[in-house]
Structure formats: C-alpha cells, structure tokens
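Just one protein chain is left out here, and the rest sit where they should.
Chains here go by letter, A, B and C, matching the order in which they are written, and residues are numbered from 1 within each.
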Amino acid sequence: MGGRVRVVVAGATGYSGRELIRIVLSHRAWELVGAFSSRVEEGRAAAGARERSLSEVHPELSGLTRMVCQPFDEAVLAALDPGLIFLATPNEFSHEVVPSLLASGATVVDLSGAYRLRESALYPSYYGFEHVHPEPLSQAVYGMTELVRDQLPGAKLIANPGCYPTSIILAVAPLLEAGLVELSQPIICDSKSGVTGAGKAATSTTHFVEVNESFRAYNLFRHRHTPEIAQGLGIALESGQLIFTPHLLPINRGILSTIYLKLRPGIGRADLVARWEATYRDSPLVRLFPETQLPEIKFVAGQPYCDLGATVDARSGQAILVTAIDNLLKGAASQAVQNANLALGLPEEEGLR
Amino acid sequence: MGGRVRVVVAGATGYSGRELIRIVLSHRAWELVGAFSSRVEEGRAAAGARERSLSEVHPELSGLTRMVCQPFDEAVLAALDPGLIFLATPNEFSHEVVPSLLASGATVVDLSGAYRLRESALYPSYYGFEHVHPEPLSQAVYGMTELVRDQLPGAKLIANPGCYPTSIILAVAPLLEAGLVELSQPIICDSKSGVTGAGKAATSTTHFVEVNESFRAYNLFRHRHTPEIAQGLGIALESGQLIFTPHLLPINRGILSTIYLKLRPGIGRADLVARWEATYRDSPLVRLFPETQLPEIKFVAGQPYCDLGATVDARSGQAILVTAIDNLLKGAASQAVQNANLALGLPEEEGLR
Amino acid sequence: MGGRVRVVVAGATGYSGRELIRIVLSHRAWELVGAFSSRVEEGRAAAGARERSLSEVHPELSGLTRMVCQPFDEAVLAALDPGLIFLATPNEFSHEVVPSLLASGATVVDLSGAYRLRESALYPSYYGFEHVHPEPLSQAVYGMTELVRDQLPGAKLIANPGCYPTSIILAVAPLLEAGLVELSQPIICDSKSGVTGAGKAATSTTHFVEVNESFRAYNLFRHRHTPEIAQGLGIALESGQLIFTPHLLPINRGILSTIYLKLRPGIGRADLVARWEATYRDSPLVRLFPETQLPEIKFVAGQPYCDLGATVDARSGQAILVTAIDNLLKGAASQAVQNANLALGLPEEEGLR
Partner (left out) sequence: MGGRVRVVVAGATGYSGRELIRIVLSHRAWELVGAFSSRVEEGRAAAGARERSLSEVHPELSGLTRMVCQPFDEAVLAALDPGLIFLATPNEFSHEVVPSLLASGATVVDLSGAYRLRESALYPSYYGFEHVHPEPLSQAVYGMTELVRDQLPGAKLIANPGCYPTSIILAVAPLLEAGLVELSQPIICDSKSGVTGAGKAATSTTHFVEVNESFRAYNLFRHRHTPEIAQGLGIALESGQLIFTPHLLPINRGILSTIYLKLRPGIGRADLVARWEATYRDSPLVRLFPETQLPEIKFVAGQPYCDLGATVDARSGQAILVTAIDNLLKGAASQAVQNANLALGLPEEEGLR
C-alpha cells in the first residue's frame, strides 16, 4: 500500500461525503486514511462514544470499510499525513479551514462554495459571510474539469464547481467563447434538481410529504449559484443577460437544465454541435446526444457524465439546450475526483467507471 | 330528480372521464344518466359481457354509483335524452361525433383539441387529421372560463382548453392585453406536467420505471399545444415570440409553468399584480399568491384552482410568472364543469368545492 | 348560521388538522369558529405576529377561509363557546387538556392516543407518560365507528382510533366475534403506511431522500398501536396471539394491511364474507371487494372508506385479508367526523362525500 496517496474526506456524513468515500474506497491509486464530520456527534449521544463507524452512519457502506467517522479535528487530521483532502463541508467551515490545510502541503479539493467566486465582495450577499482569505481565493482553480484541464496538474486548491453551474457552464461556455450566441436576448436557465441537492438536514423543505407529488421554483433571481454561473460564462452579473431559476424535483438525485438562448444570424444546430465536439473531443465524461434523443435524468443518475443535447428552431434561431448530470457525482463528488486525479497526474476517469 | 339536467360522460374510462364522473355524481343540479367509452371493450373479454360497471373500471368509485360503462353508441346515447354531454374522448373521435351530438340539441363540452383551433389548416400538422367540420369549429366557444365568461351562457359547443394552455394563458393574456409586455424578447413557457397528462395508455413513456426518478423535456418547438397557446395570447404562431417547452414530472397530477417575459419600461410587479386583480376580481377559482409564496403543485392537486404568482427583477424588467393547476381539474374536468355551469345558467363553482 | 354547531380544531398545523379543517369548512351543519396550534409560533418569528392565517400555514386552503391559527389558549378557546372540539394534538397534550375541555360541556373528539387504552397501566411503557385522568379515560368511547355506533349518540369524549388499528380491527373483529378464527396460530398483521402517518415534524426518518425509493419495517413487536389492536380484538396483549409489524411506504397517504389468520375447520371465504356483509350492511363507508379485486391504496387515497378484501386457501384454511384506508381520513379526520356526526345526531357521512 506504500505507494498509494493517503486521502481524507471531511464532511463524511453528508451525501457528497458518502459518494466520495465510495469512490475513494474503489480507487486503485488512493487509500482512505480518515473520515471526519462535525455532525458525527449528532448520532453519538446514545452510544456515548467519541466516534461512529462509517457503516453505522451510512449502512450502504457495510462490508466495504470498517473505518470510523471522527469529529473534525485539525491536529488529528494532520497526524494522518494526507496527500489529498476532500472537503464536503459547509461553506463557512471550508472558508475557515482551507488556509491551514493548505499549509500542511496536501492537495485540497473543496466542494463548498467558499473558494469559487473570484470577486470576494460577493460573499456577504450571496453566502452570508465576509471572505477573509484573499490569497487562497486568488490561487484556487475553479475546477470545471473539461474547461480548465491545463490548470489542474499540480494545483493545490481546487474549488469544485456547484451542481447547477456544472449543468449550465459546460453547455453554454463553449458557445459563448466561439461567438455563436446573440446576447441581446438573455440566456435563460431553467434548472430542476433532485432533493439530495438540498443536503441531509431535515427541514420542512426536505420533508417527504412537502416534496413528494409536488414541484416548485425557489430563490428566483437570487440563488447563490447565479454569480458562479455568470463568472463561468464571463457575463457581468448586473448585465441582465443571465436568468437562472432553480426548481425542486421529487426525486433523489439528478439535475436537468433547460437553457434558452438565441443563436447569431446564420448559426444553426450543426455549428453548435461542432463547437461542442471540438471542445469535448477528448473528454470521456461529457456525452453529446443526437438530435433524436435528448438527455434525461435517468441516463446519468449514479454516473459521472454530463450529457448535452440541443434543439434549434432554424427559422427563429432560438436554441434550447438540455443538459443532465447527477448532482452528487458530476455536480459534486465525481468531478472532485476528476480534478484530484488531474492534479495528481492520473487519468481523469480513474476510479469513476 | 325531475328538474335535474341529464348528463352523459363519453370517454369514461380515462382519467379526465373519471374526474368528470366524480364531479357530476356530487353535483346538485345534475344527474348522471350515461357513461360511455370506446375502450370499455378492452376489459370485457374475460367476463364476456357487453359492458362493465364503472366501479369495476374505476374501483375508486365503488359505493358511489352502480352505473355501467357502455361501448359508445350514438343511438343509445341519444335515447338517454341528455341535456349535457361531456366528451373526454380522443381528438379524432370528438371531431367526428360533435356535429351529430349538437344536432340532438344537447350542450356539448369537448375536452379534446378537436374544436379548439380556429384556424382549421393547423389540424393536419399538429393533430394529424384534416378538419372537415368548419361550421361547429367556427361556433365553438374556446372555454378559458375566466376570460370568456360573457360568451358562455347558452353556448352549445364549448371547446375546453388544453391543460398546458390553461396554465399559461390565464397568467399571460391579461398582461398582453394591457400592453405590459415587451415583445422584442420571446415569451418563454417552461412547463412541467404530471403523468396523467399523458393519458391512460400503457406505453414505454408511461412505464413507471421510465418516468420515476427521472425528468425529461419533450416535443421541443412542436407540441400541439403551441398553436393553442399562441391563439389564446393573440400571438402569430410564426412570429417567434412564443416558445413552449413541456416536461414530464414523476408525479401523478399537476402542472407548474415557469414563464419568462420582459415587462415594458416602467412596468413593475405592482402593475402586473394590479392587472391580475382587476381581471380575476370575481373569479373564485383563480388565486393570486403573495410575493413571499409562489404557487406549488401540491397546493392545487385535487383542487379546481389556477394559482398565479410573479417575481420581477426591477433592474432588468425581467418577470418570472409561476403558475400551477391540476391538469385533470382546472386543466380538464373542473374547467369543463365551470363552462357547463355557466352555459346552463348556474354559478361556475357549483359542484366544485 | 345560527343553528350550526360551533366547531374548534386544535392541532391545526398538522396533516390531520388540515384535513379536519377542510371537512368542517364544507360541512353543512357545522361552523368553524377557531383553529389553534401550539406549533403556530414556529412560523411567526419573521412576521412578529401572534398568529398566522390558515392559508399561510396551509396554502392549499387559500380561498376557502380567512381564519387565523392561534397559539393554543384554553381561555381563548372557551370564549368561542364551541359545541364540538377536535383535538389533533400530541398524546401528552390531549391527555392534559381533555378534562377541562370536557368541563366546558363541549363534545370532544381526541385524535391522539391519550384516551384509547382502557388499561391506564399501559401508558408509561407505550406512550412514555403516566395517565392521571382515570375518569375521562373510563368514560371515553373508543370510536371505531362501525363497531360502536350504538354508543356514540350523546357521547362527550370520543377517543378516535389509530390509523393502523382501524385498518386491522374493522377486518378482524367481526370474524373473531363470530368464532371463525383458529387462535392456535397467531394473527399476523403486516401493515404498510404512507409518510403522513409519521406527522409533519422534520426528522431524519421523514427526510425525502431517506424515504424515497426505499422501504423499511420499524418498531417490531413494540409499536404503540399493538395494545390498541389487541384491545380492539379482545386479545390479551401477552398471549402471543397477535403480531403487528408496521412499515413505511414512500407515498404520502394510505395504509394497506395484509393480515394472516387461520380459519377454523370448515370455514371458508363465503362464511368470512357473509360475516362482513352482516356487520357492514348499513355502513356506507366500509366497502367489501370481490374475490377478483383486492383493495389497493389508490382506491382509498383522499376518500373516507375502509376497503376490505379476502383470499382463502381452501385446502389449508389459511386466510389473507387485505385492507386499505387513507390514514389521514378513515384513519384520522374522516372517522373523527363520522364519530362527531353520530354523537350530535347527524348521519355519519355528513360532510364526507
């Protein structure tokens, strides 16, 4: 086992943490050496113990590991001497611990939003806290893997993208960059997500009966992923050129985004697809769908892909892009692993198929 | 029972037919005298009988009625001497039988699309058949109840609106009529429907496993409700000013439409809401939601309402309307009953609350 | 409105409370004069108000009522001078307030378990509190409507049955009473319930993702409905003749119980059904299903019925009873209304169909 990278997962009790653990356990070049959570204590009282086994926290993992999940403690973590740390932790928590974790020399992949926005002034209004670590913020690579593959080798801090932004930026950014889009009309992103996107906290909005057999829009014009999408597309947040509306689907996992944009005169579906093909030629985890079959959530659930499809009305030049990802995988854990693989010199798919 | 209107439901084996029967059975001024279906034979073979009881077809109705469901037969129907006929039948079927049913003097409410589009030339491409009954087509009242209340008393043929169009036209038509909308940007209607909207036929697209835990868009730029919405909004179908995208939700019933449009300069949320209030002041089945609470499908499931909500971005003038209906009720059976009530001189809510 | 009974609902923020309010609002002989909840405060902070409108708590009720939901206060409640009080409140809460509410002269229907078990010694182990009100406990009518119809007229305290017990006792009690069951083999009740049965509290066990696409058994051999079922069947709790296992279904509402029992020698399906027919001849809300169609949850969801079906293996004498109810209606609110109707001299179905 000597040659394997020592890996720690913090935030191990959540859904993304669970997916990370599952992937790390099956990864040939990595070794899971520690799992932490600040929420591990919630389940401890009964047992009076300092820690719970991962298979107690996630019975799905029974038989795969005997590791325990410990209360987060930087000294304990450092003593494990990890080469790679995944943070599937709350925004404020990541914001706080990243600087010292970086100081240890480990590669850090942060799945929270704490190091995603280059403009730190956006944090108070969109995340509710003042960002006080400008240096790591400026160094962080925003890890939309397929679009920043060159920046990843050797990266020490990777800000793993949000789930909704992944489902939008991978589709739209190449088209904007190639100048195919008419920006006089706003780009409208109507996104729908499963409930794991809301996390494991039991609230009235995640109660089964409040979600099941229903559907709703939320956070219109003010979801915190809006500035992240704008940044990823190179659109000024104040320009009015981007509208993003998230909705909650009564399913466990998956995001489907229906994206409306106008193509520039003379541009058709073939041009659009050609641009995607050029961008993703060597990207095994982006799949382009034919005109006859649009992406659906069931095709990506439990899988590390981002699926892209498009329909264009030739007469009006209006295009509808339909994209799908698993919010816990390409929208969180598997993209984090793609990024870590590339940061550490491995093929990006290692451990993912 | 002498004074009650004699009512027949054709298409009684489907979901809308079932809802109609339930409402008619509880309606104080109506008497259900017949139920028909061309599909009743599907379940008959085993029993070798000519007919099945409604409670065998729909066990939900056990204890409410002992009526049988008969194979559709115009002579049998006519002999029942109905004053009111609901057609919850396929488009081609309604197209064919409406003229002779009208000749009998009964009021006919057709829930299919056969008499909705004033421009008969649209039928071949959107419905797959040539429309050969121009006279009833020109007489039919398109029954978006709240917007045509004056035309309903005494109407003999009512073309009951489609489910998606109801969820869109009630929200948008008053705003367009009042000149509040900037039409340089298309009105984008991103609609999501439960599976009853696809009918009771067992196909690969209604198979539980194909729908459950998934979500998909379908019929982009070419759904047959597109010309109906354009007609209801007074927008030319070829203008490119309307985009309608339906999606399939893994739930039984309900539609939520997220509608994107740009308000004219100087117009804000208050103007929009004032217009809705003026339009729906005397409409007990349209509910306006406050800014703090958007409509959700669960609030209307099983209920005859159309719920309307709006959020406006003051800076850009972009508005997002969120509307919800039960596709089987306000999108089909309860709106049919509203229309029939008004056609026959009753309060529109009779039998609905 | 003078002649209508003044009705109060306490526990108005929960699911059963909501169903009660909906029924009371449509009941011709009743008038809703007050709605209370000790949980109303949870949503108040933002508004800084002492109360919330019912349509804010339950947007489904928008347009039906403008009543507010107040923090529970006995003096305020008494000042409303109610003739009928529904308690859809927690067990301990009902236990405490019933005596003084009874003293006011009102008829009280308690939907909690606080007055269901005649043997008060069972409360500490099954409900976690000492029962200190023996007098009302001894007076309470256990309101399994169809089996105690004679005791209901004029009753002042009705202990409304639990949801699981209703789905079991209505099927089994008549068979036991008639001596059709061989008790050398235990009666095994394998019951499955939707999530509303777990109440509106947001916990890890009601989180959408923990319930959806899963299924589990819980509280084996020790669910608090076990002594209630034993009491209803006249079986000694310690006899080992009753096994009850609840399970959680990933649906909103409905209970299906699969009940295994052995018939005495010579007894067949016809005898069993004859006994049900005799018992429920005049019970419009119990429906007996033919051998060819077993009850299913969808046939009762949203309806006030208890559906009963049976299959018997003639060779072995083994019988399987399959029963279905809506846990919020026949298992709670609609049975409470049946009981109140009969207590107050009205037809039991009033307001329910």
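One rule holds for everything that comes next: a residue touches a chain if its C-beta (ideal position, glycine included) is under 8 Å from a C-beta of that chain, and two chains touch if they have at least 3 such contacts.
It should be emphasised that the depicted structure is a prediction, and the values quoted were computed from it without experimental measurement.
From the options C:Glu146, C:Glu210 or C:Glu348, the residue with contact to the chain not on display is C:Glu210.
When the full complex is taken into account, the listed residue touching the unshown chain is C:Glu296, out of C:Glu96, C:Glu177 or C:Glu296. Per the touch definition above, the residue from B:Glu56, B:Asp190, B:Glu213 or B:Glu296 contacting the chain not shown is B:Glu213.
The missing chain, though absent from the display, is touched by one residue of C:His27, C:His95 or C:Lys192; that residue is C:Lys192.
Take chain C: the residues that touch the chain left off the picture are 185-186, 188, 190, 192, 210, 212-218, 220-221, 238, 240, 243, 245, 247, 249-254, 256, 258, 260, 294-298, 301, 311, 313, 315-316, 318, 320, 322. Residues of chain A in touch with the missing chain: 26, 56, 59-60, 62-64, 213, 284-285, 287, 289, 293, 296, 298-300, 302-303, 305, 307, 353. Contacts to the hidden chain, counted on chain B, fall at residues 15, 195-196, 200, 202-204, 206-209, 211-213, 250-252.
We adopt the following convention: only the chains that are shown with their structure count from here on.
Inter-chain spacing, taken between the CA centroids of chain B and chain C, is 36 Å. Distance between chain centres (mean CA atoms), chain A to chain C: 45 Å.
As a whole-number value, the distance joining the C-alpha centres of chain A and chain B reads 40 Å. Chain contacts: chain A has residues 212-213, 250-252 touching two or more partner chains.
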